[in-house]
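After the structure tokens below, expect a handful of questions from me.
With one protein chain held back, the other chains of the complex are shown just where they sit.
Chain naming follows the written order as A and B, and within any one chain the residues start at number 1.
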Amino acid sequence: MITRWTAGATPRGLVLLAILLIAALIAPFFASDYLLTVLILILYFAYTGQAWNIMMGFAGQLSLGHALYVGLGAYAAAALYVHFGIGPWLGLLAAVPIAAATGAFIGYLAFRFRVGGVYFAILTIAFAEFARVGFDHLAWTRGSSGLFLPVAQYSHNDLWQLRGHPVMFYYILLAATVLAFIGCRALLHSRIGYFWLAIREDEEAARAVGIDTFRYKMIAVVISSGMTAFAGVIYAFYYNNLFPEQVFNISRSIDIILGPLVGGIGTLFGPIVGTFILEGLSEGLRTLLEILGVDVPGIKQVFFGVVLLLVVVALPEGVWPWLARRFGLTERKQ
Amino acid sequence: MSALLSVSGVTKRFRGLVAVDALSLAVPKGEIFAVIGPNGAGKTTLFNMIAGVFSPDGGTIAFAGERIDGLSSDQVCRRGIGRTFQIVRPFPALSVEDNVIIGALLHRRQVHDARERALEILRRLDLHDKRAQRASSLTLPDRKRLEVARALATDPNLLLLDEVMAGLRPTETDRMVGILKQLNQETGLTILLIEHVMRAVMALANRIVVMHHGAAIAEGTPGEVVRNRAVIDSYLGAEAVA
Partner (left out) sequence: MPVDVYLNVAVGGILTGLVYGLMALGLSVIFGVVRVVNFAHGEMMTIAMYIAVTLFSAFRLDPLVMLVPIAAVLFAFGYVLQAGLINRFITRPEHSQFLLLVAIAIIITNALLILFGPDSQNVQAAYAYDSFQVGPLIVDATKLYAGLTAVVVTTGLFAFFRFTRLGTAIRACADNYTGAMVVGLDVRRLYALTFGIGAACVGAAGCMLLLIFDVTPAVGPAYTLLAFVIVITGGLGSMPGALIGGVLIGLTEALAGLVFTPSAKSMFAFAILVLVLLFRPQGIMGKRAA
């Protein structure tokens, strides 16, 4: 049983994984408050990157509007809390279906009418923008003035209401990321996973071997969007304020894809490795600039753009496959 | 004996060009049926209509007694027709084994069942040794056999082969012919193939139909067709039959 779970990894890779997991579990005890927020951000993007990866890396559909699902999840749960006092875990019961249904709608429109590739990407951008402008005018969620969650000083962590110290959010996101990873791995090695790979490689050939590509693309979209909604709920309760301009912004959608892109689309570790590298380098850059006394907004984004450029040009498969080969962390395929 | 595949008066037009002109043919179960003819005769268009890539403008196609014209390509495959492509399309980044597993998963729920079946087929097609290699790293003859393997994994009752011998050297052609013959004899698999390589056609086919300008100009056993005047004039050339 264990061998099935660890198939594909070398002993060296497994040991490394175990060390990292232990490190992740004990990190909050050694990290400063600031470092903790950085780690939370890393986990957030590792999780959403993994969710996005299902659509792109597995089923081959490029979505540049994933912020839509974050926003829908965030607003759904936040609005229910603000108006009816419904806690976030119950709010999830609304957030996930809403986001999944929206994903299904977009997917249905696109796949039914054979909208693919770049056109599909533009369609996803359009929907996210539509939501951004739309929510600006939605009175029930306070429009462009922003939706604020009531925050009071809590002496303890309230897991049910998600009120409390950042450490709570850290462990929730860590659990989510680990579960997402395990879930994705299981999916990838299942019948659905194989069909997704076939669709990604060559959709017409996939149909020629009997795969109902419409159905499996829809499944990928629904899972991806539903998973992302969870991140949205966490987002809402962590930051306690939501503005359509920020939540649905296209730069948020791009932030989500950077991790998997740099780490390696379609791989399991890609989103995590990629996010780690990006945030790590970005923090390094920030500290450097602080030392030099330079404070310029936009430098972090330029930096991300340059990293993205370098990865697309030099390491199109992403950093993780290269790392895995270089350090012998997975079994080689000839 | 009713035919496994029944094409009746099928026509396809592409904006004024008649690619297939009221063509009819019947493929009995268990036979190897070849479609030959000069380039542009409409052979691949015919295939694409049977395989569900597009639907005919007129006429009907029936498989195992049920109409399949107008069905999508994945529906056609699920009904029991497997196909290969004229320009091979294996899943490039996936291993040989995974390519065939995907085919086998059509009718099998469990991945390990599919893997068992895949390995069986790979052995038959002489690809077992290369099962861990990336499909894109294979030579052309191997990729062609891989596509046949993948199509076979879907447990088809009819196999459509589109110029599967193209680009193969004579020894490789003979190897492929041997495999196909064995499949047909041992499992009763019905095969419909488009082919230019006459060596393979003569060795394999029970029956041949010759297409020219979208219509069937001759049909019969290999011996009959090869001596047919119209066929010689339009396609084979006198030297080929001398």
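Assume a contact is a pair of C-beta atoms (placed from the backbone, for glycine too) under 8 Å apart; a residue touches a chain by one contact, two chains touch by 3 or more.
This structure is a prediction, so every number in the text was calculated from the model and none was measured.
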item: Which displayed chains the hidden chain touches across the whole complex; value: A
item: Contact with the hidden chain (one of A:93, A:118 or A:151); value: A:118
item: Contact with the hidden chain (one of A:21, A:35, A:133 or A:288); value: A:133
item: Selected residue (touches chain absent from view) among A:238, A:304 or A:320; value: A:304
item: Missing-chain contacts mapped onto subunit A; value: 62, 64, 109-110, 113-115, 117-119, 121-123, 125-127, 129-130, 133-134, 136-137, 250, 254, 261, 296-299, 301-302, 304-306, 308-309, 312-313, 316
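In this section, only the chains that are shown with their structure count from here on.
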item: Complex contact set, residues of subunit B against subunit A; value: 51, 72-74, 77-78, 82-83, 85, 89-95, 98, 101-103, 105-106, 109-111, 114, 132-134, 137, 150-151, 153-154
item: Touching residues on subunit A, where the partner in the complex is subunit B; value: 189-191, 194-195, 197-198, 201-202, 204-213, 333-334
